[in-house]
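Omission of a single protein chain aside, the complex is shown with its protein chains in their original locations.
As written, the chain order gives the labels A and B, with residue 1 at the start of each chain.
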Amino acid sequence: MAIIELKNIYKKYGDQSDVIEDFNLSIEQGEFVVFLGPSGCGKSTILRMIMGLESITSGELKIKGKLQNNIPAKHRNIAMVFQNYALYPHMSVFNNIAFGLKVRKTPRKEIKEKVTKVADLLNLTPYLKRKPKNLSGGQMQRVALGRAMVRDTDIFLMDEPLSNLDAKLRTTMREELVQLHRNLSATTIFVTHDQMEAMTMGDKIVILDAGKIQQVGSPDEIYHQPENLFVAEFIGAKKMNLLELTKDERGVTYSNQVIKLPVFEADKEADILGVRAEDCRLSLTEGYPFEITFIEKLGSDQYIHGISDGEKVIVREKPEKTFEVGQQIYFTINEEKIHWFNRETGEKVRPKNG
Amino acid sequence: MEKATRSERIILFLILAFIGVFMVFPMIWMFLSSLKTTEEVLGSTMTFLPSDPQWSNFSGALELAPFLRYIWNSFSTATVIVLAQLFLSSLLAYALTQMEFRGRNVLFMIILATYMLPAATTYVPSYIIISRMGLMDSLAGVVVSNIVDVFSLFLLRQGFLKVPGELIEAARADGASEWRILWRIVVPTSKNTLINAALISFIGHFNNYLWPSLITNSEENFLISVGLNRFFNSQGAFGQTFPLIMAATVISILPLIIVYFLLQKYFIGAISSSEGIKG
Partner (left out) sequence: MDKQANFKQLFVFVLIPLIPLVIFWIIPLIISVWLSLTNWDYISPTYEYVGLDNYLNLINNDAFLDALNNTLLFTVATVIPTIVLGFVFAVMLNQLRKTKGFLQGLMFAPWITPMVGMSIVWSWMFNPSVGPINQVLGLFGLPEPNWLSDSSTAIWAVIIVTVWKGVGWAMLFFSDALTKIPKGLFEAADVEGAGLGQRIRMILIPLVSPMTLFLFIILTLDALQAYDQISILTQGGPSGSTRTLLYLYYEMTFQQFNIGAGTAVTVLILIISAFLAFLSMILSKKFVFY
């Protein structure tokens, strides 16, 4: 059963155009869902609507089958971790974690037990008496988590909780969070603009742009089967190469070479060929022309950037091969890994089953 | 804070507007009273609006005492005091924030402590000092004895602390003297703080009463508050001259009200920048 259901959600501020447009999603018990998108895409707005910090202009939000639209945040019984942690600066770590229990008039003994347990789990025991200003970024982050965990709830919302940490700590915290999620098996919605975070943590990724869902799927699905040009370009360490196709009397061509098109679903047309860098190869003799403009060596691989018929193309190659900037060579495409798109709609064009 | 809904905001607005009107009511009442006749004021039935505005009350008040002279005295002394204070406070605030010297922190603590000093403690000796200087009963005496202002020094210090250090280091690297850095870089970048400090200080000195009343005796040297109070006390038969007294008060308050409505945002800003005075 879906634990959180969003149906035809819209959000509007005053007379401005919609910030969120017809948002539909259902989230299952225990899932780790990541909202991923560039800043300003509306991902935090949706999270805050689920939490009850933003009103819902229209549509239905149901949690465990009950309509939530008009229920205030404090009665939704959801825990949230804020981007800037929102730790109370005047309270010790213990009191920060205990705050939610205190306002609910939990007996002292129980508070102490719960906080101790959570602090233990998060390695915060030595810091319980400190004030937030005497904590490191990672410790503050864990206090913010602890504050959510101590609550008697099985839904966690996290609004870019790792974005204020340095790169190394972020990787560690990422693993810790996944571990934690496995142990608690609480439903978690995690908002981020960092696709590495999304890919490594999420069971399900929701890609958003301009207030609309672009694609919902597992990390593999969104990487290997992007539904549209936005997802194709947004996901991946390198954006997908997109080659503009032209039509002439010979058929569809790219760089003066005929491209063999599959048969598409009902009268759909493809005019963009998408292919990832790892599905291309460089060649000295055959393929499409490619002039090397920049070589990016990453140790395990190298990315060769180039220009092909006016388009920027990136090819991944093994590190042993040597290339030079300015070299005029060719690149080939693994035809099984081609993605077809229509420029006008921006949507993927599917070949007919076969 | 939980956002108030529209209807809650309307209720809040009405409550606060009522309080706001209450706050300015004495000013409104003063103005209306200044236009009434003595009979209206002393009548047994309460009237709010004057039935026949007596604008002549204003000229009447001006005939009885040189209020314009008082206002000019207040304005000119407050202006000179503020300029001198800003000049000296800028120097000292610069030294306290940008220069290194022995006893800097001790000096700041001493200055901080003098802020707690009741001014009255200094009146008798200052009175003697002013008379030894031959400045008794003169506007110069009012100016000279008011040049110290610890509050404006704190404000400027807070403002100067916010000037980016790189800016000053860059200027030093370019070979600018400290004097030049202060007036060409630090002061222009802290312009708002200076305006705020100037306004707060100006209001205080324009309205100043007790100390100027002690060191001035002749009418031509009265500040507005001193002159107004003398006028108030001299019009012994209270009721009869009440509208005249209100007219005189209006005259004495009007310049500040005008300044306030023109420069309101700087007053509000003054408070923001003075936060953190704790040191």
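Going forward, a residue touches a chain if its C-beta (ideal position, glycine included) is under 8 Å from a C-beta of that chain, and two chains touch if they have at least 3 such contacts.
Only a predicted model underlies this, so the values are computations on that prediction, with no experimental measurement involved.
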Open item on the list: Can you tell me which of B:L64, B:A140, B:I185 or B:I253 touches the chain that was removed from the display?
Closed with: B:I253
Task: Residue in contact with the excluded chain [from B:L64, B:L92 or B:I195] - done: B:L92
Task: Interface residues of chain B (partner: the chain not displayed) - done: 1-4, 8-9, 12-13, 15-17, 19-21, 23-24, 26-27, 29-30, 33, 41-43, 46, 88-89, 91-92, 94-95, 98-101, 107, 111, 114-126, 128-129, 144-145, 147-148, 150, 169, 172, 178-179, 203, 206-207, 209-210, 214, 224-226, 228-229, 232, 239, 242, 245-246, 249, 252-253, 256-257, 259-261, 264, 267-268, 271-272, 275, 277-278
Task: Touch residues of chain A, complete complex, unshown partner - done: 51-53, 72-75, 77-80, 82-84, 86, 88-90, 99-100, 102-104, 147, 151
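In this text, only the chains that are shown with their structure count from here on.
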Open item on the list: Could you work out how far the Cα centre of chain A sits from that of chain B, in whole Å?
Closed with: 57
